[in-house]
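A single structure is presented below for examination.
Heads up, one of the protein chains got dropped from this complex, but the rest are sitting where they should.
Up next, chain A:
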Amino acid sequence: MPRSLPEDPLIRRLVQQARASQLSRRTVLAGGVGGAAALALAACAPESSGGPTPATDQSDSDPTLKWANWPGYMDEDDEGNYPTLLAFTEQTGIEVDYLVEINDNNEYYAKVRDQLALGQDIGADLITLTDWMAGRLIRLGYTQELNEANIPNKANLVPDLLNVGFDPGRTHSLPWQGGFAGLCWNKEKLPNGLKTLDDLWDPELAGKIVVLSEMRDTMGLILLDQGIDISQDFSEDDFNAALDIFREKVTSGQIGAVRGNSYTQDLINGDAIAGIVWSGDVTLINGEVGSDLFEFAIPESGGTLWNDNLMIPIGSPRKKNAETLINYYYEPEVAAEVALWVNYITPVVGAKEAAVAIDPEAAENQLIFPNEETLAQVKTFRALTGAEEQSFSTAFQSVLVGA
């Protein structure tokens, strides 16, 4: 039974007031249960069938731009500034926030995929992803169509890269840089260098090997070593045979680490003395250690060739700014400046001439301007079907968790 109300009139009134505004238990419970049920239903709601819609472009009122890129992929001076980006800001008034936040395609995609699916701003107006991942984003409708009127320099694109399978005519993407995956070693510890993958599996190097978490590069090199042409239609059995080799090397401890772009740290701090790496990074690593300690080579059995592609995510409200920036980096002189610093293959026609004007020896640099002979040594990993992608990447990742 409720207690009788207090004598004091003031307190009595306060108590009555408080009682009047009480919720009954039934109401509270009903509300709670109803809410939870609604939320549970919402959580199970099917994803909408149509793709996300592009954000409205606010570039004219908002002269800024966020660009997500990989480490060591932009010319940098001693103070850590990016000269070509500063020049771009001076020229166009667009402030660029350059984010070095992509370490691995899968890792980055996992971070942004939910926002992409909802058409939200992912915190980057321009992203740089490798061919196969670029293909996935474009296929899923997660990128905005490029307006060619804003990118007249698209005409400078190397013709070979115009009609790629994942983006015919390059309506949604343009290459940033390309490169090879190959072998790299510490010249002090390994004066004889590495020529084949077998050299990498030398027991002397046990635990001192780092390889890429990029399946197409690491598996690509192993497949090529098995005499399989990765650009042609190889079978699942071929892949599994190569995977067995990879698994054996990981389980036995021959491969000490499997990393994204952070593999450079393993080489710099001495945890690894050789590995499967990306071509241009070697110059950067040597810059960090302060000598020409490391050397890169494409293995005799062949290396992989890939491109990283600039794309504008579906939720970016600064599309025109991004296009202006792409256009800027397709100026041969600018492209040459970047390429000479990053040591990757530039996709811009005329960059070679511009680079030679800066550094006459650049024309011979096979990492930036590969000749026919070099290109004959590398292959592009073929496009995988959805089912293959699922099964190959599951198999690859399960090796990394020891399953």
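Note that a residue touches a chain if its C-beta (ideal position, glycine included) is under 8 Å from a C-beta of that chain, and two chains touch if they have at least 3 such contacts; residues count from 1.
Keep in mind that, in the parts below, contacts and distances are computed from a predicted model.
Novice: Choose one: "SRPBCC domain-containing protein", "ABC transporter permease", "NADH dehydrogenase" or "Ferredoxin". The correct choice is the protein name in UniProt for the chain not shown.
Specialist: This omitted chain is identified in its UniProt record as "ABC transporter permease".
Novice: Sort through A:Thr56, A:Gln232, A:Ser291 or A:Thr385 and give me the one touching the missing partner chain.
Specialist: The single option touching the absent chain is A:Thr385.
Novice: One chain is left out of this view; which of A:Glu107, A:Glu145 or A:Asp244 touches it in the full complex?
Specialist: A:Glu107
Novice: Residue-wise, where is chain A in contact with the chain that is not depicted?
Specialist: Its contact residues with the unshown chain are 1, 22-25, 28, 32, 35-36, 39-40, 42-44, 46, 106-107, 110, 113, 136, 139-140, 206-207, 250-251, 253, 256-259, 262, 269-271, 385-387, 389-390, 393-394, 397-403.
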